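Working notes, beginning with the structure itself.
Only one protein chain is missing from this complex, and each of the others stays in its spot.
By written order: A and B. Residues from 1 in each chain.
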Amino acid sequence: MTLALVLLALLPLAWVFRFAGQRLTRRPYWRDMTFAVAYGYLLVAVLLAWLAWAYLQSMSADAEVANTYFFLRVAINLFIGFAIAAILFRLLGRAVGPAWSRKAFRQMPLTAAFGMLTIIVYVVVAIFAPLIAPYGQEQIIPGVAANILPGGDPALGGNPDFPLGTDQIGRDILSRLIYGAQNTVGIAFATTCLAFVLGGTLGILAATLGGWLDNLLSRAVDVLMAIPSLIFALLLMTIASVWAPRLGIPLTVFMVFIIAVIDSTRVYRLARAVAQNIVVMDYIEAAKLRGEGLRYLVFKEILPNATAPLLAEFGLRFCFVFLTIAALSFLGVGIQPPLADWGTMVRDLASFINFAAFAPLAASAPLLAAGAIALLTVAVNFLVDWMLHRSSGLKE
Amino acid sequence: MTEPLLTIRDLHLEGRTDEEWVPIIKGVDLTLDRGEVLGLIGESGAGKSTLGLAAMGYCRDGVRVSQGQVKFDGIDLFEASAGQKRALLGKRIAYVAQSAAASFNPAHKIIDQHTEAPVRHGVMGRAESVEDGVDLYERLRLPNPEEIGFRYPHQVSGGQLQRAMTAMAMSCRPDLIIFDEPTTALDVTTQIEVLAAIRRIVKDFGTAAIYITHDLAVVAQMADRIKVLLRGEEVETNETRAMLSDPQEEYTKSLWAVRSFKRPAKPAVAEGTVPVISVRNVDASYGPVPVLHDISFDVHKGRTVAVVGESGSGKSTAARCITGLLPPTGGEILLDGEPMAADYRKRNKDTLRRVQMIYQMADTALNPRMSVGQIIARPVQFYLGLRGAAKRKRVNELMEQIELDPAEYYGRLPSELSGGQKQRIGIARALAAEPEFIICDEVTSALDQLVAEGILKLLARLQDELQLSYMFITHDLATVRAISDEVVVMKDGRVLDQGPKSEMFRPPHHPYTDLLLSSVPEMDPDWLTHLLETRGVDNIGDAATDKM
Partner (left out) sequence: MNTVLKIILQRLGLGLLTLLVVSIVIFLAVNALPGDFAQVILGQGATEQATAQIRRDLGLDQPLVMRYFAWLGGMATGDLGTSFAQLNFAQNMGGSGGVTVVEQIAPRFANTMFLAGVTAAIAVPVAVGLGILAALYRNTAFDKAANVATLSSISSPEFFMAYVLILFLAVLNPILPSLSNIYEGMPFGERLTRTLLPALTLTLVVVAHMMRMTRASIINLLASPYIEMARLKGIAPMRIIVRHALPNALAPIINVIALNLAYLITGVVVVEVVFVYPGIGQLFVDSVKIRDIPVVQACCLIFAAAYILLNLTADVMSILSNPRLRHPK
């Protein structure tokens, strides 16, 4: 209701705003400004003002009011923090390194710098998880209470030894988050690689050879793609969950293969399309007429020209696989305990959300795990978006 | 009427590439009087289209004005408000684009798009405008002028659409029309009709026009005055006749001279010599659609056979049959008197080596990820088995043959080369196989005239040095004149006419050859007028009556 009133009140204000601008300067920018743009400016101004107000509210002495705006303050702080980190990272990239990377950093938008920085941090954490994590991922620390609140402030139910608190059976959340990077990211990465080997090989072969192989594979992929991927994955996981104990193979291995196969259909489509665009080029015809064999055609002529789009697709596919695994784990059929995994952690800790009104720190635990997932996929997407933009921009 | 209609003063335009602004137009001045037609010519990248649009006060995305002014009838177009400019565009300044097929909205009928500007600008009502449109269609000699406007754009052929667009530009009787390469995408025989129609209607209504093209002969027919552009700068401006007969600047002279390159035809081969390539009664089809009917011609050692025809005539298909990419359904192709396997996959390495190909688009013919050296070295290694230093030496020799310095260009990627240089690499790759026969598929049509001439000269020299045989596929008769020994004329998948060049360019010949030959514009500014007289006006277009 208030919202509608504010929006309505902005209408005449926007007109006044534009009129004032036109009066004060004679720049064509003001003269040609449409009403919608003027309205947009005011809308942004109001929004920023509200955010500032809310930020101040969060420091209010009244605990209830402060709690209500606590998460907003954290979000704003994080946003500013990330932006500063990205700016510093980009400055660093511009200053050091070989000429080509410095040039790349100069043209890089902030979002891509942020994406790259985040990915580097995740990779480092994932590789050195055992060194960084204070406790083991399955370790139930003796003598420590379960459900210690994050924040490390004993007055608020925290414990300085466990900065992010402990979970419902007394495991250190920070350690589990760090190990989660290794497990979740590692498994997603392996799955994506597998999907690429499978789909990429078949896609390029189909495009190069054409004929019945292409027809057969493409029809098969059409059918597999007609089943929504998460649904198909759930169906196959059901079956795998019966097989797994009989064969003595962990369910997680099944999951890797199932998701890789389902995702390889998407990779196949793209690889085939990319390769097909290359195959019609005259230089491929020239190579064929020269009498070159399949190996030479694929490895020397096609693949080098397909790397850029395939690399971008790898990023996007990785996000997709990562989210699918997270969703499966969240639903309880993905990565199996006791391996620490972000999706499972979200599910286990989800109920803490309801304490947010009086103990905001308690609610942050599940959000941390979910945020860890979101942060990585956002980062990869930012980077890929820039890569795609760059490669399409260079063509023009 | 002392003040000119359009004045451009010291105009600088910039375009954005890779997040940087680079100059496109560097200080051009231009004046245009009422009723005057100015020809704007230049090679690709000269900035002529950008300049043409700037004359309408319009910049495409990624282009901006950095300096200068454009004044139309006293109104500064870059100072005017969006509304003021809209009131001019379409009503007093109109535009005819290069591709009519893309510039008509596929969702609306032609006449609805025609009437839009007059109705919106309040020049006339819809009914009146429809009537006027039909009248314009008639003047432009479109077939069925009463009915053609009520079709959708995709239901009308390219040449007709181009005339319908000219009619649309005329719909408000503007003071100025910008023609942006209106005939470039058309075949020569269609081009004539459009040129004649445009010229007549511009004269009828006394409209001023800027005619943008890269084709000198076309501009000679259309313009009162010619302005030559080179890389965003003016080279010179003069009256058409003076410009043609007496160009002042070196660049202009070299442009004019291009068409004079002509290699003398070689003597006919002795009777009974075995031709390098002999195409005998070849039929071919794409799936169930037959595209070639009973094609026969011979190519002799050290000779060039030019295969001429408009788009869709089957000339490139004939080349695909010879290379084996499209196995013929009938007839045979002999190499040195020996029949070749129809499918290239069944040919041995040596046969493949002896027949090479050079492509039209050098951009797509070179692998963008391989360096120049790698591209040329591959056939050297593949066919001749050379490796290491011997391979490198041979590549250097080849690069010297195509007049590119190996020291400088060996490691470069194709994207770092100009269009002409890329085409030279394509030639070197074909030469590396040490072939006997080379198919040149429109090798010069994507190149600017000066560059194209260089390529033709290179090919002619190589032929003399290495006794190569060429099959030269082209639609451009100037190229045919320049390089061929024999000519094969194709239309609709058949050979209509063939013989030595000296006979082909002298009457009597087949009526289609005649049409083709006479439709190629010449530099003489009176050529079109004379041609229309000899053909009789009714021959142009399908409308029977001349309303003038």
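Here is the rule we go by: a residue touches a chain if its C-beta (ideal position, glycine included) is under 8 Å from a C-beta of that chain, and two chains touch if they have at least 3 such contacts.
As the structure is a computational prediction, the values presented were derived from the model and not from experiment.
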item	value
Which of A:Ser241, A:Gln276 or A:Gln336 contacts the chain that the document leaves out	A:Ser241
Contact partner of the left-out chain, one of A:Leu42, A:Ala104, A:Ala350 or A:Met387	A:Ala350
Residue among A:Thr201, A:Ser229 or A:Gln276 that touches the chain left out of view	A:Ser229
For chain A, residues in touch with the removed chain	37, 40, 67-68, 71, 111, 222-224, 226-232, 234-239, 241-243, 246, 319, 323, 326-327, 330-333, 343, 346, 350, 353-354, 356-357, 363, 366-367, 370-371, 373-374, 377-378, 380-382, 385
Hidden partner chain, residues of chain B it touches	53, 56, 58, 60-61, 85-91, 94-95, 97, 99, 102-108, 116-117, 120-121, 152, 154-155
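The rule we apply is simple: only the chains that are shown with their structure count from here on.
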item	value
Centre-to-centre distance between chain B and chain A (centres being mean Cα positions), rounded to whole Å	49
Chain B contact footprint on chain A (complex, rising order)	28, 31-32, 107, 281-283, 285-286, 288-292, 300-301, 304-305, 393-394, 396
Complex interface listing, chain B residues touching chain A	17-19, 79, 81-82, 323-325, 344, 347, 349, 352, 355, 357, 359, 361, 364-370, 378-379, 382-383, 429, 433
